[in-house]
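As you look at this complex, bear in mind that one protein chain is not there, while each of the others sits in place.
The block that comes next holds chain A.
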Amino acid sequence: MITFESVSVRYADAAAPAVSGVDLKIPEGELCLLVGPSGSGKSTLLGAVSGLVPHFTGGELRGRVTVCGRDTRTHRPRDLADVVGTVGQDPLGHFVTDTVEDELAYGMESLGLPGDVMRRRVEETLDLLGLAELRDRPLVTLSGGQRQRVAIGSVLTVHPKVLVLDEPTSALDPGAAEEVLAVLQRLVHDLGTTVLLAEHRLERVVQYADQVVLLPGDGQQPVVGSPAEVMAVSPVFPPVVALGRAAGWRPLPLSVRDARRKAGPLRERLSSVPVPAATATEATGEPLAVLDRVGVRRDAVRALDGVSLTLRPGEVTALMGRNGAGKSTLLGSLVGLHTPSSGTVSVGGLTPHRAQPRTLLAQVGLVPQEPRDLLYCDTVAAECAAADGDGGATPGACRALVEHLLPGIGDDVHPRDLSEGQRLTLALAVVLTARPRLVLLDEPTRGLDYAAKARLVTILRELAEAGHGILLATHDVELAAELAHRTVILAEGELVADGPTAEVVVGSPAFAPQVAKIVGEGPWLTVPQVVDALGLS
């Protein structure tokens, strides 16, 4: 269905090709997963299939890419629109019209399908994706998972043979991600659609893949094979694979279900091992921030409703809950972006929405969901100098922090040209320059590869040990399991669970990490815990 013949792509101002020498065949009706670190060329390969590379992005493409027998060199993206459906990372950027039904019809209108066919396919797609109740809704009022499903539906209506998706679940909560993946699987099984997707969150997708293409980066040849083969050698892998590798299971399990079948002996050994003393001793000390029955209304919606929470130094707290549950609002009200309609917020003795931004800076800092919002200047050096000025730090303090957190970021680089991980680190350094006692992060791992994520975990642990309080809103259950002493779950603006991470997440189908699901009993959440306890590896 899709063939790459010694394909190399080099962008106009790049020193090295983005991908080189790719030979690849993806047969019809397969779900093919692209994995690899940031910057290894995943998006480039996806773009080459839809024809956007090189027709839209520029650059030079060598070799040959054919989709359904059509050569992408001679076919522009619009000429491939009837065989390839493309969904980018941000569904809102994909929408052309303003209501669900119109959006589903847009692609068919462009292709000139007759009215009765369009009507039938829209109805079918509404049912297939479970969107029937949303058909008249304006797109801006949809939640993240709903938007992603509409975006997929909008390309499905033209009945493409190939579906190309760039990180379809990264921005979604675990439940919404399951929904989207279920749809993709149904397409592959029932309609024989060929699906090519890139995704960093392997724990969510790898068990659904028929074929995995690993792009190691640095100009190395891609590794192609069955998921189990590739995962055995891949530098990026989900926790279930890590556990399988450590325990020496063959063939390597990819899903929690497979792993559970093999985990019987492991479970027995674990039950005889003394449970490690709870590492998260109850955090003490003066509270950094106290929320007392806080309610916030945004656009006539109760975004927060009677939330009480106390944050203490040295404690890492994970804030979880589905898209739109009020996580960002909670973080925002701690830094004074939202005025509570009831209850009180107190951060280091200050009331955030009344405090001067500058005085608040020493108490609490927030890294927003889009770290770029925090950066104004056109070079990293200028950004650091501005941060020193804002935070009242000695000149050079911010730059030294950047260097400590992630060495090797050039002074003259534009913040926009940094990778996701580098940009997050820069924003974090900018926030830390003012030495806030409480650090808040909103979805820090979105778009980060495993290496960048591991570095973030190290940094945050150091901060917590240095006595900072940390509150991170996240959909990433594995991150929470690894990092958080305490987990708080929000639903519909209300606090529904608050306690040590091991107690809160174990037993929850949505929020339990893979290791907890495999091992079952006991406070085991991460692979290192199990490995240490059993002396494996």
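Operating definition for what follows: contacts are C-beta pairs under 8 Å (C-beta built on N, C-alpha and C of every residue); 3 or more make two chains touch, one makes a residue touch a chain; residues count from 1.
In this text, contacts and distances are computed from a predicted model.
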Out of "3-methyl-2-oxobutanoate dehydrogenase (2-methylpropanoyl-transferring)", "Peptide transporter", "Energy-coupling factor transport system permease protein" or "Zinc protease", the chain not pictured bears the UniProt name "Energy-coupling factor transport system permease protein"
If the hidden chain were put back, which of A:138, A:251, A:395 or A:507 would touch it?
-> A:138
Can you work out which residue in A:62, A:76, A:354 or A:404 touches the chain that's missing from view?
-> A:76
Residues on chain A facing the left-out chain by the touch rule are 50-52, 55-56, 76-82, 84, 86, 88, 90, 93-99, 101-102, 105-115, 118-119, 122, 133-138, 140-143, 146, 154-155, 158, 175-176, 179, 299-301, 322, 324, 332, 335-337, 357-358, 360-361, 365-366, 368, 372-374, 376, 386-387, 390-391, 416, 430-431, 434, 492
